[in-house]
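Omission of a single protein chain aside, the complex is shown with its protein chains in their original locations.
Right after this comes subunit A.
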Amino acid sequence: MTVVDERPATPAEAPRRRPNRVLALLRNSWRQLTSMRTALVLLFLLAVAAIPGSVLPQRNVSPEKVNEYFVEHPDLAPTLDRIGAFEVFGSVWFSAIYLLLFTSLIGCITPRMRDHVRALRSKPPVAPKRLDRLPQHTVFTGPAGGAAAIAEVLRRRRWRVAVRGDVVSAEKGYLKETGNLLFHTTLVVVLAGVALGHWYGWSGNRLLVAGAENAFCNTRQQYAEAKLGPQVDSADLPPFCLTLDKFDARFLDSGQPEYFNATVTVEEPGRANRTEKFSVNSPLRLDGANVYLLGHGYAPVIRYTDRYGRSQVSNLPFLTTGDMGLTSEGLAAFPDANVDPKTRQRDPNLQVAFTGLYLPTAPDAPPFVRSEYPTERNPALNLVAYRGNLGLDAGIPGSVYELDQRQIRTGKVKQVGDKVLKPGETWKLDDGTTVEFLGTTRYVTLSVRHDPGSGILLVSCGFLLVGLMGSLFGRRRRIFFRVTPAESADPTGQTPTAGSSLVEAGGLPRTDYPGFADEFTQVVAAVSGDGRRDERAGTDRDRSDREGTE
């Protein structure tokens, strides 16, 4: 039933009623959105929507896997990509679900917050007429002092108390609602922290080879990949430089790593250079950025001497292939080789490159394709030489770690031999030029990040836990006492001891609370005073709690 349906039927009234109906519709939708049921459905949807994020490769987690997926499923992948299946957690539909959920959440907690503040300010409610209808009920002979004394005992036990004549109302357990509101509010704060980190945070990854000549300074261009939040400008990156001085790793006999440690020199403007160590679980915390050690590997030092006797050195990192023994592969390209020093003419067909497989611990016999151990026990470099046009001048961005396969396919680059070299060995190519394997330097994989929301996240997570515990373990309950002075009529037909009063007590747990009967008994015992406790106080047990089959 919509507004439009209704209009023809009541044309005269339409002008007056329509706004109300729109309002009513809005109000109803809002009420619907902020209902517990909707919250439930949205929670469930959120859980379901997260599943593809774990099943399909995600671009921000492993972009290479996404590319592989495209190759393996050429039909399906573009469609999936269009609906954001490779970026689930940033997709429109995932965002829609959590934004709706948080809207619902805010709409849910705001009125409850108001009510709760009101409840905290007001006195415990008036006692019901018939206390014997409450789940807990007892009658005992009262202490001297009547209602005021009872109230005092309760206050000491940290109940909130209101005395109205001869009736005492007491309530406890506001912590539950306080905790619940705190918990739900911190959920919003957590989301805000995440958003802040997204907008104002940045991160970058790169490899850093040991040695002063390979030092890296924190600018955008120096990162292999960098992600800057929408509110971050390249100029905002804090200026600092790092030099990798030393890298230590220890491995077990199985090849499993035991520990990694990087030693770096840090240069920050306005400060003296200093040496810092950091490792996998303890990042380097700088001003405005943290540096994380993610991985490590070897960068072979390869010297090529061309036809004119000029040498060039390549010291590029070789990427690990993922095995325990740190077998790594990479490229040493010499596009400026074989330039005639007299004419300075460059012959693009005489460029040289070597693809290599580096084995820190090569097996004793061929094939030399897989390293047996991650440290350099028997290092060997398996090189394949190529000559021709490497395609680096064509303006097509290529990887520095891989030879352009197109150039090989089109025959512009030709393979001219292969050889396994030990450190210090030289290999003479067919054209008389030489290549030498001089050894290796270590490199580390670094992630440099800044997340301004992380402090907020940490603090709000603390509050979240506190609130959650309050919410789950807090128990709202009420106890009422009605004091009947001895001389007046006895409502329950019992005869009080002369001179004392008769007290009727009733207890009401407002939330699921199996231990309430015990607590009620205790409170009544405390109120009725030492040794004067009425036995009946303990008999009225909470029945629902004591079920069982035996």
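What we mean here is this: a contact is a pair of C-beta atoms (placed from the backbone, for glycine too) under 8 Å apart; a residue touches a chain by one contact, two chains touch by 3 or more; residues count from 1.
Definition applied: contacts and distances are computed from a predicted model.
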Hidden chain of the complex, named as in its UniProt record, picked from "Amino acid ABC transporter permease", "(2Fe-2S)-binding protein", "C-type cytochrome biogenesis protein CcsB" or "Electron transfer flavoprotein subunit alpha/FixB family protein": "C-type cytochrome biogenesis protein CcsB"
Contact residue for the chain not shown (choose from A:Glu258, A:Asp364 or A:Asp430): A:Glu258
Residue in contact with the excluded chain [from A:Phe70, A:Phe89, A:Phe368 or A:Tyr401]: A:Phe89
Options A:Val280, A:Val384 or A:Leu438, residue touching the unrepresented chain: A:Val280
Interface with the unshown chain - residue positions in subunit A: 36-37, 39-40, 43-44, 46-47, 50-51, 53-55, 58, 60-61, 88-89, 203, 252, 254, 256-260, 279-283, 290, 292, 294-296, 320, 322, 324, 445, 447, 449, 451, 454, 457-458, 461, 464-465, 468-469, 472-473, 512, 514, 544, 547-550
